[in-house]
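First the structure, then my questions, so here it is.
For chain A:
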Amino acid sequence: MEAVTLLQWAFDAVLGFALLWLAWRALASPDLFLAIVLFIAFGLLMALAWVRLDAPDVALAEAAIGAGLTGALLLAALARLESNNETKAAHEKDHEPEVHD
Partner candidate 1 sequence: MNWDGWLPLLIVLSSLSVGLVIFFLPEERVATRTTLNLTGAVLKLVLVGVIIWGVVHRHHYETRLPLLPGLDLVLRADAESVLFVTLSSGLWLVTTVYAIGYLEGSPHRSRFFGFFSLCVAATVGVALAGNLITFLLFYELLTLATYPLIVHRGTDAAHQAGRAYLTYTIAGGALLLVGTVWLYGIAGSLEFSYRGFVAELADGHRAALIAIFALLIAGLAVKAALVPFHSWLPQAMVAPAPVSALLHAVAVVKAGAFGIVRVVYDVYGIEFAAGLGVTLPLATVAAVTIIYGSMRALFQDDLKRRLAFSTVSQVSYIVLGIALTGPIATIGGLVHLVHQGVMKITLFFCAGNLAETLGIHKVSEMNGVGRRMPWTMAAFTIGAFGMIGAPPLAGFISKWYLGLGALDAGQGWVIFILAGSSLLNAGYFLPILYAAWFKAPPDTWPAERSFGRRETAWALLAPPVVTALLTLALGLLASAPFSPLQWARSITTLEYAP
Partner candidate 2 sequence: MAAIPWGVMAILLPLAGAMACFLSPRRASPLGLITALGVVACAAGLGWQVAEQGAQRYAIGGWGAPLGIDLYADGLSLLMLMVTAVVGLGISVYSSGYFNREKAVNFWPLWMFLWSALNALFLSADIFNLYVTLELLGLAAVALVALAGGADALTGAMRYLLVSLLGSLAYLLGVALLYHSFGCLDIALLAERMEPSPAVMAAMGLMSAGLLLKTALFPLHFWLPPAHASAPAPVSALLSALVVKASFYILLRLWLDVFPVTAAGLGQLLGLLGAAAVLWGGLQALRQTRLKMLIAYSTVAQLGYLFLAFPLGSNVAWQGALYLLLSHALAKAAMFMAAGNILCFGGHDRIADLDRVAQRLPLSLAAFGLAGVSIMGLPPSGGFIAKWLLLEAAMRSGQWWWVIILILGGLLAAAYVFKVIGYAFTQAVMTHEARAVPATMEWAALVLALVAILLGLVAPWPLALMEIGLPFGGEAAG
Partner candidate 3 sequence: MKKTMNPKSMTESGKIRTPFRLLLMVLLSALAAGLGYAVSTLSSQSPGSGEWVAANLETSGVSNPVTAVLLNFRSYDTLLEMGVLLVALLGVWSLGGIPEQRESSPGPVLDTLSRLLVPVLILVAGYLLWVGAHAPGGAFQAGSVLGAAGVLLLLAGWRLDARFAGLPLRITLTTGLGVFVVVGAVLMLVGRRLLEYPPSFAGALILLIEAAATLSIGMTLAALFLGSRPEAGPDR
């Protein structure tokens, strides 16, 4: 029993930390594509957290909507942003908009 509790605590701690870290990386990553991928991963981990919190309904919704559809929407939007770009230079600027200034 003790060991199980400890293991649960460790799992919770790792999951919590991973959530924060993924969120941070997703928000700070200079590459927008990477940021979106990290965000999708974040969504999947959130689904895991819901399961851990005894919320299977939420987990299902999160997996389907939060990670799946939101991810698809984000990627589609990014693709549209990029298809707007004519030149390579503008393309780079779009990827790392804030690095240069």
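How these were chosen: all candidates are chains of the complex that A comes from, given by their letters.
Operating definition for what follows: a residue touches a chain if its C-beta (ideal position, glycine included) is under 8 Å from a C-beta of that chain, and two chains touch if they have at least 3 such contacts; residues count from 1.
These figures come from a predicted structure and were not determined experimentally.
Here chain A touches, in this complex, candidate 3 (chosen among 1, 2 or 3). Every residue of chain A that touches candidate 3 in the complex is listed here, in rising order: 20-21, 24, 28, 30, 56-57, 59-61, 64-65, 68-69, 72-73, 76, 79-80, 83-84, 98-99, 101.
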